[in-house]
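A single protein chain has been omitted from the complex, and every remaining protein chain is retained in its original position.
Coming up: subunit A.
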Amino acid sequence: MAAVKETVDQVRAIDVDQYKYGFESDIASDRARKGLGEDVVRFISAKKNEPEWMLEWRLDAYRRWLTMDEPTWARVEYPQIDFQEIYYYSAPKSTAGPKSLDEVDPELLKVYEKLGIPLREQAVLAGVEGAKIAVDAVFDSVSVVTTFREELAKKGVIFCSISEAMREHPELVRKYIGSVVPVTDNYYATLNSAVFSDGSFVYIPEGVRCPMELSTYFRINERNTGQFERTLIIAEKGSYVSYLEGCTAPQRDENQLHAAVVELIAMDDAEIKYSTVQNWYPGDKDGKGGIYNFVTKRGDCRGDRSKISWTQVETGSAITWKYPSCILRGDDSQGEFWSIAVSNGRQQVDSGTKMLHLGKNTKSRIVSKGISAGHSQNTYRGQVSVNRKATGARSFTNCDSLLIGQGCGAHTVPYIESRTPSAKVEHEATTSKISDDQLFYCISRGLSAEEAVALIVNGFVRDVLQQLPMEFAVEAQKLIGVSLEGSVG
């Protein structure tokens, strides 16, 4: 596919500056006042022309948020966030509902072009037939464009921004929003509930196999803004959807907050595959700047035989605090978590998953590969919990960590709770470094030390990469190599 090739070439071209998405674009924007208050919540809601119940929902979340404390249990350290120093809403000015791409600010299109994101449908069509991807592009606080909508609509698939969904399909949004991640789930989810500005909405009707990959591309551009998006995916009985998510941000000295909420709902026999390549700006080598990525992602296997699979490649962000989870409610439902978390420089990652087995014969599989280099700290934190009624449940966890260099740390914190004897729960974890033998062998074959490390690391994460859709896998593989640059020698 042309767009991916372009991306790959760009990654290849990187020499000194390891973060290729660090450019800043000068796009006129429309912002809420700095800081947070009920007026800002009302402002956002009004901007979105939201129904009254939504405003109430937001205000309720905001009031509850005021009574909560920031969580401190994760193994991450950062200075106190001043929530009054953030802009909670920022939208590119010219995008009050563009009808077609021609109405979108050309500057904005250029940004996505630079990022290698195919917004022009014909550009995508020029590529390999059958490898189409529909894209919802979210710029700071709003969705700017969603492609391939007509084609999807023919199948009954709804793919649009969540603010649009709230206007066009309020019954669906009202029914499902907050049903997987309750308003008061945690500090950042509550904050998100109050101030979320946009995100994607996907609805796959009964029995439909979504004809193409859906994807959302998030971009933080504006200074001092936080991005609070909300994604809601509903897969009705017997449907299937594969969803991709990518993110970047400009290179800045200050830290920016990203606190998203993603909710997935899978009914009987439905399957949702959710893949993320997270490449927010990680800060410079001394830990200056970078995104705080505090995300709540949760899938609810509500129906019998449903399946939710999370795949994530985490290379960016100064701090990652993210636990994509599955509630295995339906009998015979399945949850999967495939993760690669790469940390370098001063990055801190505390990521993992939760698999809550509630239904009979539910299955979960967790494969986590952590790679730490530089002075980074990389923690896997996961929970497998088997309810008394989840007879015949089965869970397997494999979590491996690789350490590159002496200044970094790799940590594994699994919680295993089994309440029924018929469940079988297994967990294994290893931590090691790249063996000298392997390195020596690769170098003796003419690879440079860096190439050798990249090769070995790619072998280490192979199981997970194979889970990604092909277009993403190539990019992810390159990204891992780039993230580890400068970690050897």
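Please note the rule applied: a contact is a pair of C-beta atoms (placed from the backbone, for glycine too) under 8 Å apart; a residue touches a chain by one contact, two chains touch by 3 or more; residues count from 1.
To be clear about the criterion, contacts and distances are computed from a predicted model.
S.K.: Suppose you had to identify the omitted chain by its UniProt name; would it be "Sugar ABC transporter ATP-binding protein", "Fe-S cluster assembly protein SufD", "Spermidine/putrescine transport system permease protein" or "Transmembrane protein"?
M.R.: UniProt lists the chain that is not shown as "Fe-S cluster assembly protein SufD".
S.K.: Pick out which of A:210, A:423, A:442 or A:482 touches the chain that's been left out of the picture.
M.R.: A:423
S.K.: Sort through A:76, A:408, A:439 or A:484 and give me the one touching the missing partner chain.
M.R.: Of the candidates A:76, A:408, A:439 or A:484, A:408 is in touch with the missing chain.
S.K.: Considering the whole complex rather than only what is displayed, give the residues of subunit A touching the chain that is not shown.
M.R.: 67-73, 184, 186-187, 388, 401, 403-433
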